[in-house]
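The structure that follows is given in the form of structure tokens.
A single protein chain has been removed from this complex, and every other one stays in its place.
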Amino acid sequence: MSFNTFGHMFRVTTWGESHGPAIGCTVDGCPPGIALSEADLQPWLDRRKPGTSKFTTQRKEPDEVRILSGVFEGVTTGTPISLMIENTDQRSKDYGDIAQAFRPGHADITYHQKYGVRDYRGGGRSSARETAARVAAGGVARAVIAALAPGLTIQGYMVQMGPRGIDRARFDATVVEENPFWCPDPVAAQDWAAYLDDLRLSHNSVGAVIEVVAHGVPAGLGAPLYAKLDSDLASAMMSINAVKGVEIGDGMAAASLTGVENADEIRMGPNGPEFLSNHAGGILGGISSGQPVVVRFAVKPTSSILTPRQTVNVKGEEIDLITKGRHDPCVGIRAVPVGEAMMACVLADHLLLDRGQTGGMRGRIGGV
Amino acid sequence: MSFNTFGHMFRVTTWGESHGPAIGCTVDGCPPGIALSEADLQPWLDRRKPGTSKFTTQRKEPDEVRILSGVFEGVTTGTPISLMIENTDQRSKDYGDIAQAFRPGHADITYHQKYGVRDYRGGGRSSARETAARVAAGGVARAVIAALAPGLTIQGYMVQMGPRGIDRARFDATVVEENPFWCPDPVAAQDWAAYLDDLRLSHNSVGAVIEVVAHGVPAGLGAPLYAKLDSDLASAMMSINAVKGVEIGDGMAAASLTGVENADEIRMGPNGPEFLSNHAGGILGGISSGQPVVVRFAVKPTSSILTPRQTVNVKGEEIDLITKGRHDPCVGIRAVPVGEAMMACVLADHLLLDRGQTGGMRGRIGGV
Amino acid sequence: MSFNTFGHMFRVTTWGESHGPAIGCTVDGCPPGIALSEADLQPWLDRRKPGTSKFTTQRKEPDEVRILSGVFEGVTTGTPISLMIENTDQRSKDYGDIAQAFRPGHADITYHQKYGVRDYRGGGRSSARETAARVAAGGVARAVIAALAPGLTIQGYMVQMGPRGIDRARFDATVVEENPFWCPDPVAAQDWAAYLDDLRLSHNSVGAVIEVVAHGVPAGLGAPLYAKLDSDLASAMMSINAVKGVEIGDGMAAASLTGVENADEIRMGPNGPEFLSNHAGGILGGISSGQPVVVRFAVKPTSSILTPRQTVNVKGEEIDLITKGRHDPCVGIRAVPVGEAMMACVLADHLLLDRGQTGGMRGRIGGV
Partner (left out) sequence: MSFNTFGHMFRVTTWGESHGPAIGCTVDGCPPGIALSEADLQPWLDRRKPGTSKFTTQRKEPDEVRILSGVFEGVTTGTPISLMIENTDQRSKDYGDIAQAFRPGHADITYHQKYGVRDYRGGGRSSARETAARVAAGGVARAVIAALAPGLTIQGYMVQMGPRGIDRARFDATVVEENPFWCPDPVAAQDWAAYLDDLRLSHNSVGAVIEVVAHGVPAGLGAPLYAKLDSDLASAMMSINAVKGVEIGDGMAAASLTGVENADEIRMGPNGPEFLSNHAGGILGGISSGQPVVVRFAVKPTSSILTPRQTVNVKGEEIDLITKGRHDPCVGIRAVPVGEAMMACVLADHLLLDRGQTGGMRGRIGGV
């Protein structure tokens, strides 16, 4: 129900604005007895941190996460885990120009229309800075997953920058961490570097497509019909700033397939049924099948750009607006760790939900 | 939280299986004093009803909806509205073959894996028949919308069948109701008829893309960050059977745009700000902007086809499966009224939520 | 969130008015694979059924429950269970007098004030008839409990009628089912019969106190701080019509105790810790301790009586009102099975919640 809470049993409530004293979240429903420390969470935050390359905002935030509750002597206690990240590098003066004007393509205008008041500094609540709290919560979710489904892994990467996609034939998961774009295609990564540099210097920005894959997801997570695993993933990804589309498996391209093509045929393997393809993205009828769970989402280009755009101000005057400040030319880059975090939160939640309802029972196939 | 409930304040809980005695839903949170009768709901159900053309399943269901509670002397009382639709044309014998086998691309196997038991008759709970309950709930939502936001209209239509899209230059909203595909392009509609006939006769099926547009949505609906209007729409559409992708506005194509292109520039009109384009699909920062709200979703092809596909059965034996029965060759067709219904439910819900939190106050721009 | 839904994971949504075509509920979140039939539920409904003695309303309702979904071949499928009970004996003409007037002590006036419209026939939604749906849901909850916590039993009984309490020294659980008052003290039962007869003949009614005890509740159910087991029980019991007070263990009397008296001292027994007293009613810090869970609630007297009372009508005219119809002289009698049902629903819910969060792990004491 809540406006700022996500999840059914593993529930995350985030709070905070870009230029307030801090941002953070409360994770409720975490199982007890799980090893957790700030050192477990910090590496995930460091991956999302701004200023790690010239392709992201130059705001300098250490993004140090503090655990304020719910952990005692190194393990979770089953009570709410409060996480806080201080905001340290705020240049609110950068935002004087947008205090009374509305950036085209930005939430400035709708926040004003709905609430009549908004914290305009750095986008306030609508800032991508909020996603740091998601990444911290995702770190807790990963600890839960490690305990409940040990073989489960999650990896995100960028598959398209602007109109430029990767070549799947060159897909190499090991290069993802080695370039500033989380790109699994080393050739594309080089191409994107030049492309994004040009865009940045021409005072422009660009969108991206991110793919997040979870391997080792047990069959049986999810539920009909409004807590479907894919429905919750769609909600999770669409809740990330600037996301405009979400796909599971073949996604929008599934519309072009025939039933013969789309059927992921099944054979028996040594450990149970095996699928010959994965058009479904690991989810059938809202429930995981044991195949890799594949989600993709599109991030629109940053709306804060140095190129003047036509807009209006609070007085209703027509103006041309240039947005100064330190903005990401491709905010999709930093969305990769965020997408991973949301995948982790959804899977941790459904692991608990499934255990609650079914006790983890599984229908057998061929006695397995 | 609930597995089978959708919405925050205007909440719909559906129940029922394809071949049980009935299906239905309970609508909770409906405002009091709204005129409502079975005659108001039936037309929406008739649009989704099977057997209206040779392009949909030949199952004959009158889909007569009964109001069992929550309405007194022709108006809603503010108490829960129970809606029931009896199942009358069940041929359970059609389903003997799939009682012990799993259709590729279908939820048969995941339901079995999760629950260890499943009502295999007609797909049971995973049947598209459940969507009749959504359409009935959507009828109630439309009555709420008519009372609270009188100028708001919702229209769905199919924009792509298999790989064959419409030509937007020929878009004509008035022809949508005049062909069996809810197609707004009369030329495409003719093309699709021949195409689908061929597919059907060759024992195949095909996917589709549906677009649903709401005009007249007031600015200010939605909320950051986990009850965003687009996040709830994504969840709503992805919860529909067979949906694999959801887009808002430009959707996945937003990734290909630059910030300069994507900025929906703003000018002042006589009644307030006006946008020069609608890449955003009427939603910025999770909140409606007053522009048309545009959602698209992809429906995968029906997995129940007469072409044999490789699969396994409960014993773990490898078999080839042909699915008999009366199935939709393009289940996307009947998804059009369902998408409209989900749009109506989400908007009714957010109208109430917004009224609750803000009292409907609106920040002024230029004194308007 | 929902106005008419109860529970976290085992969720019950009820619907229906006293004189509509039917009442019912949907139970969502029930585990799969649990044996369930209408014959399992009917005995619970028969216990609450009106007209079983001269001390309850003479309305004749068979209260036959139908399962419309969620059960297949005799077991639950994990999908929503829809239960329906038809209303058959409606004498709406009895209610003409209260269509425009407000019974003192009744919800007539507040429903009118809030909604502007109300189904006045038999009290509409505020009728105790709604509790039949709770009892049906409680039957499902009992089936869940039997599967998950086999030794757990629930028994309710009346401990006070008007000012006349039972003598705890004569407490005999076996006589509860043998008198029309669910009274565990055979002497009090006889006294109450004469007392209630007098009240009934003098056109009056009276309140009651019900106690519900659950034995065999495993330690560890519940959670801090807003989903405490006692908090949920208080909510559950207070949601029953006419209830004005709820107590856990010593309840209001706990205020009179000193810390020395109130401490339930602990010794080690063969199977773990044992308590020497149960002032706490089996709940400490919102979590069950393994002792019997003890809840009491007070039911106010029926407000529909044949003695004239001063009130007003919709026009604002001051009138004296006599309420005809077939009303319970002590509605507390029929609240006994309802209290048991709510206890069952709360415990089933917390069994699932606890399994979800902790996996049923338990901290050991003395190696047990």
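Letters A, B and C mark the chains as written, and numbering starts fresh at 1 in each.
Criterion: contacts are C-beta pairs under 8 Å (C-beta built on N, C-alpha and C of every residue); 3 or more make two chains touch, one makes a residue touch a chain.
Treat the numbers as computed from the prediction; the structure is a model and nothing was measured.
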| item | value |
| --- | --- |
| Chains on display which the left-out chain touches in the complete complex | A, B, C |
| Residue among C:32, C:207, C:292 or C:339 touching the omitted chain | C:207 |
| Residue of C:59, C:106, C:121 or C:334 touching the missing chain in the full complex | C:106 |
| Missing-partner contacts on chain B, residue numbers | 1, 9, 29-33, 78-79, 223-224, 352-353, 355-359, 361 |
| Touching residues (missing chain, whole complex) on chain A | 1-5, 8-9, 11, 13-17, 20-24, 26, 28-29, 32-33, 66, 68-70, 72-73, 75-82, 84, 114-119, 124-125 |
| On chain C, residues whose C-beta touches the chain left out of the figure | 1-6, 8, 14, 102-107, 109-117, 125-126, 130, 160-163, 199, 204-209, 219-228, 230-235, 237-239, 241, 243-268, 272-273, 276, 279-281, 283-290, 296, 298-305, 307, 309-312, 314-318, 332, 354, 357-358, 361-368 |
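By our rule, only the chains that are shown with their structure count from here on.
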| item | value |
| --- | --- |
| Chain whose averaged C-alpha position falls nearest the assembly-wide average | B |
| Between chain C and chain A, distance of the C-alpha-averaged centres to the nearest whole Å | 45 |
| Residues of chain B engaged with two or more neighbouring chains | 1-5, 8, 14, 114-117, 125 |
